[in-house]
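Missing here is one protein chain; the remaining ones are kept as they sit in the complex.
Each chain gets a letter, A, B, C, D and E, in the order it is written, and its residues are counted from 1.
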C-alpha cells in the first residue's frame, strides 16, 4: 500500500471565490489529496464573516464538483478558532487525516507548522487584485458586480440563502447603541 | 386561557438611564409582558462596561418600581455574550419565557431574529442626544452632571457601590505597561 | 437610607414544586429580599433536568405571584454551572445584588460561602417525603399524580410547553447506541 | 432549480463499522444527500472513544468510496459536543447544509429535533447483535476477530495508525493512581 | 552550553504525601531538572479534590524544601484539565520548559506522550499501600492518623487553611437535594 501525500489548505471562504478553486486545482498537482480547512467556522452574520460554516461547506463542495475536481481527492473540514496558538497545530491535526504539507501565505500559520516540523509552502497561485473575499463582500454591499468573481454554484447558494440581503442589512449603521 | 404576548428587549444597561425606562414603558403598550435581557452580562470593571450584571439587574428592578411599572409585567434576565452568532437566538430563547416580538435597533440582532421567524421592530422611542450610556459614562468620568440622566434609584445604587470612583479609576492611564 | 438584608437561595427547580414556595415564604420572614438562583441554568432536556432556564424562570415567577408574594421582594436569576468551585462564590456574587445570608442544605454550597465569610443557614423548612424534584419527575414518567405537588401556575406551564411528553420521551431506552 | 432533500445522521463512529455503511445506503434511498455528523468530535484516546475526529472522517470517507457510494451525495462533518441541549440543534444547523429530515434512534436527539419542527425518523436498518461500536471495541481489546465487522478501508486505517495497540494500552489498569 | 535533561511528572497532589517526595527524589537521579505538573488545577472543594491549586503548589514547594531538595532543580506548574486528549500533550508542552522524559503510571498519559515521540517511564518508586491520596483523604475524614503519611510542611499548611474541617464538611450527606 502506497502512502498518500496530503496537503492542508486553510481559508475562511467568506465566500468561496474563483481564486480558491484555482489554488485548490494547482495544489492538487503536488499532492494526492487536499484537506481544505474552513477556518473561523464559528463565525457568521458579520460583514467580515457573513456565512455560516455549513453554508461555506456547501459552497465549496458544489463549486469543486462544478469545477470537475474528483471528489475522492478532497476533504472539507470546518475548524473553529481556538485562541491559543501553541496548541493550534495539534488541534488541526486531530480534526484531519494525516498530512505532511501545508500551503499558506499567513506568517503565523507558516511559523506554527514550521516549528512542528511540517513542510510549509506559499500557496501555488495568487491573483489578488479582485479575487479576494474582501473585494467580493464590498461589491455585494455596494451593489456592484460580485457574481463574476465566484463559481456559479456559490452564486446560486448565496441567492438561495438570501445572502445578499443578509450582508447588506448587517452593513447598516445602528439607529442607536444597544 | 389566553396566551400572553411577550416582547424581548436587550441592552447592556451600562448604566440604566431614563431612556431605557421610557422605551420599556412604550413597549409595554404593545405587549402583555416584556423580557429585558441584560446583555454582555459577563462584563464589568471596564470604562465601557463598568457595572456587574448583578448591579445592573438591581438598578433596573428598582428603577422600574420607581417608575410605577407593575412588576408582574417584566422579566429581567442576564445574558452572557456567546461568540457564535448562529446559535445566539437559540441561546436567548433557552433563557427566556416564550416570546414572539423583538425590539432592537441593532442590525445584527434584527437580522438574527428575522432569519428565525420572529417579528422584529425598531424600539418605539429614542431620544439619543443625551440619553445614551456613552454620554452618561463620559459625564461620570469628566465630573459633569450625570445624575439627571438617570432614574433616582439607579443614582442611589451607583453611590452605594462607589461606582463613580470605580469608573474614574478605570479611566486612568496606566503608569506602565503590565 | 436603610440597607436591605438580602438572602440567597439556589435550586435547580426541575420543576418548581410547593416545597420551593414554602421555603421562599419562610425565608422572607428573615430577610427583606430574597435572591433566587435558578441553578444549572444551562441544562435541559434530560430526565434529571428536563426544563430550560427560561421555562423554570417563568414557572417560578408565576407561582410566586399565585402564592401572593410581593414581587418587589424577590429576584430570579439564572446561574450556569462553572466547574471550578474556587471561583463559584465570586461568580454568583457578580450576577446578584449584594447579599449577606445564604440558605442551603448542600454541604459544598455551605462550605464555599462559609469560607468567604457569608452567614450560612440551613433552609428554614423542609418537607422532603414528597416535595422533591426527583419524586415529581418520577411521577411524571410513571403516569402517577404529579400535579398535586406543584403550584397550579407551574402545572399550567408544563402543560403549555408539552412538558409531560418531553420527559416521557426522554425516559425511553434508545433503540440502539448512537 | 429543484431543491435537494437532505437527511442528517449522527454517530460517534468509534470506529466505522459495516452497520454504518448499511444505514447510510438505506437512508440514501429516501434523500438526495446525506449529512453525516461525526459526533463527540473532541474525544479520542479513551476505551469508549479511541479515535480522533480526523481518523474517523478518513475511515468514513474511504469506506463509503469502497462501498461504491457516489461521493457527491454525502457530507461528512465533525461535531463537538456542547453541553447545552437547548442550543444543540442550532449548533448542528450552523455546521451543515440545510436539511429537513433527521435519522436517529436516540430519544434525546429525536426530541430536540422534533421540538424544532424537523421530521424525525428511526434509522432505516439496524442489525445490532454484532454491528455495534461496543462489540467492535471489546473484540479489539480481547484479541478476537474484529476485522470482519468493519469495511476493509477502515481496517487498513486502524492498522496504519497503530489503533489496535492504542486501544489495548488504554484498556490497561493503572499501576497506581496518578 | 550543555543541554539539561528534563523530566515531567504529573500528579493531582490531593494532598502532597511522602510518596510524592520519594518519587521526585528518585526521578532527580535520572534527570537534571524535574517539571512537576499539579494536575486538575481547576478542581477544589470536593472529597476527591479538596485543595486548590495554590494550596497544593505551596504544599509541594515547602515540602521539597523541607526534604532538602535543591530548589534550582524543580519547576512546579499548575495544569488545568482540558477535555480533549488529542491536544493535551501540546497543551502541557506550552506550559513547561522543554523536556524529553515523562514519568507516569497512567496508561492514557503514557500513550499520549508515546504517540508524540517522548520517552515514557513508569515512575521509579512506588509504595502504594498507604502512600496514596485516597488513603490520606479517607483517614482525614474518618479521624484516623493521616499526619504521619505527609511531610510536616504539608501538615502545617493543611492546619493553617483549616483543611481538615473542609474535607469533613464536604463529606457530609446533604440534608436535602438542592
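Worth pointing out:
Convention: a contact is a pair of C-beta atoms (placed from the backbone, for glycine too) under 8 Å apart; a residue touches a chain by one contact, two chains touch by 3 or more.
Fair warning: this is a prediction, and the values are worked out from it, not measured in the lab.
Taking the complete complex into account, E:44 is the one of E:14, E:27 or E:44 that touches the chain left out. The chain omitted from view is touched by exactly one of A:30, A:134 or A:152, namely A:134.
Among E:61, E:100, E:132 or E:171, the one in contact with the hidden chain is E:61.
Note on the undisplayed chain: of the listed residues B:14, B:27, B:52 or B:106, the one touching it is B:52.
Contact between subunit E and the unshown chain involves residues 1, 41, 44, 52-55, 57-58, 61, 65, 71-72, 75-78, 93-98, 156, 161.
Take subunit B: the residues that touch the chain left off the picture are 42-46, 52, 166, 169-178.
Mapped onto subunit C, the footprint of the missing chain covers residues 84, 86-87, 89-91, 93-94.
Definition applied: only the chains that are shown with their structure count from here on.
Work out the mean CA point of subunit B and of subunit C, and you get 25 Å between them. In whole angstrom, the spacing between the mean C-alpha positions of subunit A and subunit E is 44.
Among the residues of subunit B, those in touch with two or more other chains are 84, 86, 93-94. Interchain contacts give a graph that is no line, ring or star and is not complete, per the touch definition above.
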